[in-house]
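Missing here is one protein chain; the remaining ones are kept as they sit in the complex.
Let's turn to subunit A:
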Amino acid sequence: MHGEAAGGGGMTTKLFGEPVRRREDPRLLTGQGRYLDDLGTHALEAAFVRSPHAHARIRDVDVSAALDVDGLVAIYTWEDLPALLAQPLPLLIPHPALTHGRTAYPLARDLVRHVGEPVVMVVARDRYLAEDACALIRVDYEVLKPVVGVEEAARSARLVHDDVPGNVGAHLVQEVPSAAGLGAREAIEAAPHTLSFRLDIERSASMPLEGRGVYARWDADDQSLRVYTSTQTSTSVRMAVAARLGLPLPKVEVIAPDVGGGFGVKIVHPWPEELLVPWAAIALGREVKWTEDRREHFVSSAHERAQVHSVRVGFDDDGRVLGLDVTILHDHGAYTPYGIIVPIITSTQLPGPYRIGAYRVEFSSIYTNTVQVTPYRGAGRPQAVFCMERTMDHIAAHLGADRTAVRAVNFIQPDEFPYDQGLIFQDGRPLIYDSGDYPESLRMLKELIGWDSFPELKARAAAEGRRIGIGIGCYVEGTGVGPYEGGHVQITSDGRVHVSTGLTSQGQGHETVFAQIAATELGVPLERVSVVTGDTRRFGYAVGTFASRAAVMSGNAIALACRKVREKALRIAADALEADPGDLEIADGEVRVVGSPGAAIPLATVAVLSNPLRYAFDAEAARATQFAGASSFDRPPVAEGEEPGLEGRDYYSPLRSTFASGMHAAIVETDPLTAEIRILRYAVVHDCGNLINPMIVEGQIHGGVAQGVGGALYERMVYDEHGQLLNASFMDFLMPYATEVPFIETAHLQTPSPLNPLGIKGAGEAGVIPVSAVIASAVEDAEGIEIDRMPISPSELFDLRRSAG
């Protein structure tokens, strides 16, 4: 492992930083992608009987009627599971504050705690028949009264888990005193101005267009298992499967094929189905597959976002925040398999780009009888930014100041990095910002959106009877969390470069950006590089693709592995060319002596030289056999300390996260009659350090903003008091189409991260983070009515107008 400064490496084929076209596209554009459900043509198929009740005791399961279904193969309930598998699912990320972590059983045992919880698994010849059998299985439930709504749950005497008092799974306080040693509450009391308000955000969900899915093959002769799963973390699924099915790890392979979007929900593992489907494949000695349908995805995977925040802030006449005190109620749903990452992120990312005088944050994570909550793109940050940016807007309104001016007085300045926020971040490490330039970012954004000239525009619109408003939102995002990722690079004797890394891809273009990094580091044309991700056969150690970490973690690991290979190649080439390694460079796939054009040797030949062979199976190999000459009799064919082959492996493990940042602004128009909200313009200034591929980064921003627009205006999970999700379909859970998403204007600022060799920061989630805050700010500006809960629909705006008089 290394920690070199940014730059480094003699880069001759400069592909890093170029808007290179994606290498995965030809496959995906011609129908040749291989997503989970495209595999396993002859596999048996599974379907699940899921609870129709939010809270109930299972009295009896009667499968007799289902037994006659033609093509039925097996029916399993909890009682059929072997001891290891009959345990509750793992609690993946324990935390000392999570005193009452609870997870579900793979199939419900006695109790169900949300609609959609799996109770019975059916395996049949195909999915139609499996569903036929499901429909004939009778489950007798004693229906219990559910707990729905986070405030209701916090007050309620009724419990989601009998042994969790007050429904409180976790409670955590972090406090950073002022420089003078004042606590936040004291600082607020002492401040010239104070404000208190409440801010709400509704539930939404990742909602990738491809749902989840698992396909497993058991090789009885080899006693080995291969699992394909639509996951964001194949290596961890592998470990979970081995552990819970009692298999030796080397006998389990897990592959993430093409994955149709993840956005967080596919990081949860093991899903019950990821254990049950492989187990059934072993038990039946047949290939088994399960593909989630859309309704299942709504009621049995995971949601996020729902939180209630109470904010109290104290500030001076310039709007400088002297004290900030935030109390958060986090709705965790029925279980906590992924720990309390979401409220931890909200509470620690809340200060954003600002220097807060004194900060106190407290959250309680509450169980309810609803689908579990796990990270969705942005993971707690949209809520955090909504809190902080609404606070800035409130301060500006109170002082009658410009909203950007209030932000500017609070910014951490460029010369203050590294800046320690004094908090402990999601990775258990200190939250220290590595680099950034917030004043410049704001300057760029104001210019891009035309902030200073907006009042004239607004006045002109008003004169025409139109209401328009402008809003702004700033954020800092911890990206590239550890602990590590690795990369393996091999140059074969045909001159091709094979790169592999353990983390997965769900459409972010990893095949392209990792190839760009390898091609740049090794001085080879892009066409010669191939990349494999998420296949435990090729790379077994990895964490996963989430938290905007892929490029930072695997990108740097691959660069480091390439540098090892490069060094070895130079050493071997130096021998062959009788030159000093320091006089050599690699370009266009050749090792050359700098300044002497004739003296060069192809990398392919270096690869041949690196591997002394016994057998000549092709022309290249013939040149490497022991009778090919040029061997020295006083050295073994593979020198001590050497390995055959031109390959290298390295890992990148950062000291701590790197902090990307950005600012968004929008101009919206609200219809005076219908209260319809239209986004007229949307501008983004984004800083993720050095850009590997600006086209791909922009694509990530566009996608993020679109999801943010969904979160701000449309997406919400509507539960009734019985814990029924009333809108579990795309007809009723509204996601934006092309007609709802504005054109997004972007500008890039690059403050390289000093923490990693490539100087990069993550970009995957940025787009989504500030959107609700920006739209709220803009609607408030257009309407002159406080907006304190998101999403906001036209009918809600209409109601707000009425109650505002």
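Some notes on this structure:
As a working rule, contacts are C-beta pairs under 8 Å (C-beta built on N, C-alpha and C of every residue); 3 or more make two chains touch, one makes a residue touch a chain; residues count from 1.
Convention: contacts and distances are computed from a predicted model.
The UniProt record for the undisplayed chain lists the protein name "Carbon-monoxide dehydrogenase small subunit", from the options "Carbon-monoxide dehydrogenase small subunit", "Adenylosuccinate synthetase", "Response regulator transcription factor" or "Sulfurtransferase". Considering A:R21, A:R138, A:R155 or A:R460, the position touching the chain not shown turns out to be A:R21 (whole complex). Among A:P106, A:G169, A:G260 or A:G502, the one in contact with the hidden chain is A:G260.
One of A:D62, A:D110, A:D219 or A:D293 touches the chain omitted from the figure, and that residue is A:D293.
Set against the missing chain, the residues A:G357, A:G648, A:G767 or A:P791 yield one that touches it, A:G767.
Interface residues of subunit A facing the missing partner chain: 21-22, 24-35, 37-38, 41, 126, 128, 207-211, 258-261, 263, 293-294, 506-509, 695-696, 698-699, 701-707, 729-731, 735, 737-739, 741, 743-744, 767.
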